[in-house]
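With one protein chain held back, the other chains of the complex are shown just where they sit.
Should a chain be cited, it is by its letter among A, B and C, assigned in written order, with residues numbered from 1 in that chain.
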Amino acid sequence: MAFVDRLGEILSEGGQGGIILTSIDALADWSRGKSLWAMPMGTACCAMELIAASFAKFDFDRHGSFPRPDPRHTDVMVVAGTITRKMAPAVKRLYEQMPEPKWVIAMGNCAVSGGIFFYDSYSVIRGVDEFLPVDVYIAGCPPRPESLQDAVLRLRELISTESIAPGVKHERTLSLPRSGDVSFGVRPGSAEEGDAE
Amino acid sequence: MNITELRDHLCEQHPDLCPLFSIEFGDGVLSVSCDKLYEAASGLRDLGFDRLGMATAVDRGETFEVVYRLTSRSMSVGIFLKCHVPRDAPKTNSLFPLWPAALWQEREIFDMFGIDFEGHPDMRRILLPDDWVGHPLRRDYTDDRMIRRPDYI
Amino acid sequence: MTLEVESRKETLAEDGLPVEELVVNVGPSHPSTHGVCRVIVHLDGEIVTRAEPVIGYLHRGIEKMCENRTYLQVVPLTDRLDYVGSMYANWAYCRAVERLAGIRVPERAEYLRVIVCEMQRIASHMMSLGSAAADTGAATMFIYAFDERETIVELFEDLCGARLTYNYVRPGGVSFDIPEGWTDRLLEFCRTHRVALREMDKLWFGNVIARGRMKGIGVLAADDAVAWGASGPVARGSGVNWDLRKHDPYSVYPRFDFDIPTGSAGDVYDRARVRLYECYESCRIIEQAVAQMPGGPIKAEGLQRLIAPRPGDAYDHIESARGSLGVYIVSEGGPRPHRVKFRSPAFCNLALLPLIAEGHMLSDLVVCLGSLDPVFGEVDR
Partner (left out) sequence: MSGLLGGIVFGLVGGVAIALSTMVGVYGERKIAAKIQRRFGPQETGPYGLLQLPADTLKMILKEDITPRQADARIFKIAPYFVFVPIAMGLVVIPVAAGWAALDSSIGILFFLAVPSLSVLGILIAGWSSGNTYATIGGMRGAAQMISYELPRTLSVLAVVILAGSLRPVDVVQAWRWWWIPLNFIGIVVYYISSIAELNRGPFDIPESESELVAGYFADYAGIRWGIFMMSEYGGMLAASLFGAAIFLGTLTWLPGPFGIITFLLGTGVIGSSMIWVKWTFPRMRPDQLMTTAWKVLTPLALVQLVIVGVVVPWL
């Protein structure tokens, strides 16, 4: 890791290494994106869908992503389920144990915002982004395994913009939905009505 | 055995408990005072109530109502055992010596209501962290981190 | 809050050398704690001298939340209790509300409730058997069992639109009637499921290593099971013949012909066997229920959206996949319950872990924990 970081620094400082840097980045991002091993941080209901995602019917292994229980061997933490105040230190510690580069997927409404437990609950943390840097959010209570697959593909796109050089971001087109997108649920003509609501 | 047979059986075996017995929503309820709780419970156990199904408490304002649900396998019938402890000094006897099942359930009551059970071997919080302040299931529990749901109805 | 464990105990061995007890902190995120349980294990070599479960890592305060919701709004919360068997908590809660408010449920709804709950029992036991197998390293068995569960989940999806949190049983009935062709698929599933069960029986219970891992491990005496309030397959594995469907019959269960499998040794093996046989019995009940199911409405007539029962308290329990699941509701007359208490079987069963794991090896601890089949949404509520 240290070597790679230094290489990135040298290439970006010299200003000469544009082509070399982009090629190395393309290779690095390809390998990182295609081999996203998951740390299944399944606490509640979503854990069932997380299990289902890696089993026979949905088979995450197809995307080169399979769950490892040991944080040291993983790249992406899938926080699936409600995180309570008692659990949060443990989740944070597991996240810290993962080696860089690492990503977080917040799976399910509880991990996104507290979901159904937003109101009246004295112990639920409203979203894991209170203490973890979340890269991809998946809505749903619980989301279907296909949503998780979609999240992995989205995360792959996000990784493809990253560089081994510090502070460099590649411009790649993300297929993330934007407002005005048909797939976003708002028809182009009716954007204002949507906003007014 | 249905509930009226249970009442007759109870009155026969324990005449002192008979006037405390009532029937609510098809369930037998035995309301005792909390210093008599342990004796009443052991009496019921001798009567054949071998399972402690549920132990909980209800915030009734001035008092906390401690509720035990006992079940008899031989008679296929359940009964409630209730007593009221004062809110300012919540303390009662533990039923752990009679039914070990009370071990965790009474710990949970302690955690949620702050009711102290005498004779319980391990009176600690169970669900919440040890450094938690307050007992959440009391009606007057307040917490800055708790957002109250807006009243739509 | 820290994750420190209490100080280690130092003793002197026979030859006078100081021996330190090894304290292993299993969890709260561990591959075989079936959720977020933490077990502080004191080890003497590989032998467990004390195992202390620490729970509450998923305590969301559902009972407090219920106090600020109307009776109907509580139903989605009950889904999140036992997320492997959401239908049970739905049904137990609805039964308590119906008892409190005096609602009569149409017969067809009762039959539908029985069918979905028996399907849920199969799904839950498949999960339990599979994850217990995964605890001993047999990942393939887990996947085979999970495949069966997946079929049921698909059926549920067609019935009520959700894969996991169904919100299907409502006070006064059920939310949807069965779609066309659904019962045929259900009966087809029952037929294939029996074949799959026999396959799993051979693959898992016929395996010499699996038998060695399960037989004589985590023995629970029948007296202890009763005294500690154990229920469901944990109690029946010890020979306690106690099943609410038979011994405190509710709903339309008296109309069906089924047996209650019980074990004798009370070890992990018997508990797992009981779960396997219960799947056969559930298939039987489903087939009978489908054959007997009457027509008619699926919701009680003239039911108001806002249920406001008279003051009082009601308790009702059903036999869930993990044991007797009770719901205790206290009403003070308003549209919201004053107090809702869920008596969860997994909570009571898990209290037995120190009792059954002591004296076994660390490897057996995870097997014992798996055999109690805790679902932490239900344990911690």
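Observations, loosely collected:
Following the convention adopted for this analysis, a residue touches a chain if its C-beta (ideal position, glycine included) is under 8 Å from a C-beta of that chain, and two chains touch if they have at least 3 such contacts.
Bear in mind that the values here come from a model prediction, so they are computed numbers and not experimental data.
Every visible chain touched by the undisplayed chain in the complete complex is listed here: A, C.
Note that of C:Gly137, C:Pro297, C:Gly312 or C:Pro354, the residue touching the chain absent from this view is C:Gly137. Across C:Ile285, C:Ala314 or C:Val366, the single residue that touches the chain missing here is C:Val366.
Chain A meets the missing chain through residues 1-2, 4, 27-28, 30-32, 34-35, 55-56, 59, 61-64, 68-70, 72-73, 75, 97, 99-101, 164.
Although one chain is not shown, part of chain C still touches it, namely residues 22-25, 30-32, 46, 133-141, 143-144, 147, 207, 209-210, 212-213, 361-366.
Convention: only the chains that are shown with their structure count from here on.
Counted as hops between touching chains, the shortest connection from chain B to chain C is 1.
Counted by C-beta pairs in contact, the busier of A-B and A-C is A-C. For the pair chain A and chain B, the distance between mean C-alpha positions equals 46 Å.
Centroid to centroid, with C-alpha atoms defining each point, chain A and chain C lie 32 Å apart.
The set of chain B residues that touch two or more partner chains comprises 128-129, 136, 141, 148-149. Taken residue by residue, chain C touches two or more other chains at 1, 56, 59, 61, 64, 67-69, whereas all remaining positions touch fewer. Put simply, chain B touches chain C in their complex at residues 24-27, 50-54, 56, 58-59, 67, 69, 73, 76, 78, 80, 99-101, 103-105, 108, 112, 125-131, 136-137, 139, 141, 148-149, 153.
Residues of chain C that touch chain B in their complex: 1, 55-56, 59, 61, 63-64, 67-70, 99-100, 224, 226-229, 240, 242, 247-248, 306, 312-315, 317, 324, 326, 328, 330, 335, 338-339, 341, 343, 347-348, 350-351, 380-381. For chain A in complex with chain B, the residues that touch the partner chain are 85-86, 118-123.
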